[in-house]
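I am attaching a structure below and will ask some questions about it afterwards.
Missing here is one protein chain; the remaining ones are kept as they sit in the complex.
Then we have chain A:
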Amino acid sequence: MNDESMVKSVCMDADDIERAVTRMAHQILEANKGAENLALVGIVTRGDLLAKMLVHKIEEIEGVKVPLGKLDISFYRDDFATHMSPEVHSTDIPFSIDGMTIVLVDDVLYTGRTIRAALDALMDIGRPAAVELAVLVDRGHRELPIRADFVGKNVPSSSSENVRLFLEEVDGISAVEILDIEPGKRAGAAALTKKEGE
C-alpha cells in the first residue's frame, strides 16, 4: 500500500486507534448528555469509516444506534480551479439534519479548509441545531479559525510531512503514519486501495 521508504513513523497502531475511538465516543456522549437528537456525518474517504466506528461504539455504550451519514465536499472546495479531484464520491445523508446536533467526523485535521467546505455543504442540506467536530488526528497548521471538539490524538507535524490514516476495512491495516510528501505531491488522504464493501 505504501512505499516503505516514505514512512517516517507510525504514531498510532490499530490498538491505539481503537482506544482513541472508544474515548471519543464517551466524550461525545458526555458532552451531549446522551445520544438523543445526535447524528454523525463522516467526510469521505476516511472520515465516513471513522464515523461508522464511532456509531458502533456509541451503540455499545448507550444502546442507541445514532443516524449515520457521509459527506463528499468536492463541489465545495475553495481550490477547485487549481486542484479539482475528478474522483467524486457520493454524499449520502439518509435523514433530515434539521434541528439535529451533527457531529462532523474526519480523519486528519490540518488547514481546516476541508471542514470549512463541509460546513457549507451541510448548511445547503439543512439547518442543524448545532455542529460539532470530531477528528482522529489533529496535526496543527490551521489556516482558518476552526478547532475540533473531540480529538483522538494531537500529532505535531511539519508541513513537509503528510499524516495519513489507514483503516483495515479499505487498506488492509489500521494505522496512522507520518510520511514525507513526495516531490510534486500535496498533503492529503491516501487513495483507497480497496473499494468499500469489497
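Assume a contact is a pair of C-beta atoms (placed from the backbone, for glycine too) under 8 Å apart; a residue touches a chain by one contact, two chains touch by 3 or more; residues count from 1.
Here is the rule we go by: contacts and distances are computed from a predicted model.
The chain that is not shown carries the UniProt protein name "Aspartate carbamoyltransferase", picked from "Gas vesicle protein GvpL/GvpF", "ABC transporter permease", "Aspartate carbamoyltransferase" or "NADH-quinone oxidoreductase subunit I". Within the set A:110, A:150 or A:166, the residue that contacts the chain not displayed is A:110. Taking the complete complex into account, A:120 is the one of A:18, A:59, A:120 or A:180 that touches the chain left out. What chain A contributes to its contact with the hidden chain is residues 72, 74-77, 79-92, 106-111, 113-114, 120-121, 124-126, 139, 163, 185-189.
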